[in-house]
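Of the protein chains in this complex, all but one are displayed in their positions.
Right, chain A next:
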Amino acid sequence: MKHIVYIYYIYIKQLSMVMQMNIILSNASNDPIYVQITQQIRSLILNGTLSSGEPLPSIRQLAKDLQISVITTKRAYEELEKEGLIDSVVGKGSFVTGINADFVREQRMKRLEQQMLAVIKEGKALRLSLVEIQQHIQLLYEEGDMDT
């Protein structure tokens, strides 16, 4: 009986994992595959979809599911480890670390900054002035307010 309960628990655990972890890779993207995986798992962790202590699929399982090479998934996990978002224990797999709210915020601010830089770069390419970009952002910001 114990066995059945245990298997059922794993089943639930896996089922919930499948539902929670959507990773969608694009060949058209300029980002390398491992960056795409890192970004998506990172945002799943930062937005709370994956919570502290939650197991991630093994490197080999993820490679199989995404039909990509083991080295690629390994690299993605290594990046996440470096950022302190996940922990890998030999023989047990990888887990989401318990990160504090400040850290999450800091990480998200960093990412926001990068996106802003991209906007500025694109704006410069279109020969927009700083004021024009600011106005544009303000417009969109206010539109967003009306939506909500």
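Operating definition for what follows: contacts are C-beta pairs under 8 Å (C-beta built on N, C-alpha and C of every residue); 3 or more make two chains touch, one makes a residue touch a chain; residues count from 1.
Keep this in mind: contacts and distances are computed from a predicted model.
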UniProt protein name of the chain not shown, from "MoaD/ThiS family protein", "ABC-2 type transport system ATP-binding protein", "Transcription initiation protein" or "Amino acid/amide ABC transporter membrane protein 1, HAAT family": "ABC-2 type transport system ATP-binding protein"
From A:Lys64, A:Arg105 or A:Lys124, residue that would touch the chain that is not displayed: A:Lys64
On chain A, residues whose C-beta touches the chain left out of the figure: 30, 32, 34, 60-61, 63-64, 67-72, 75
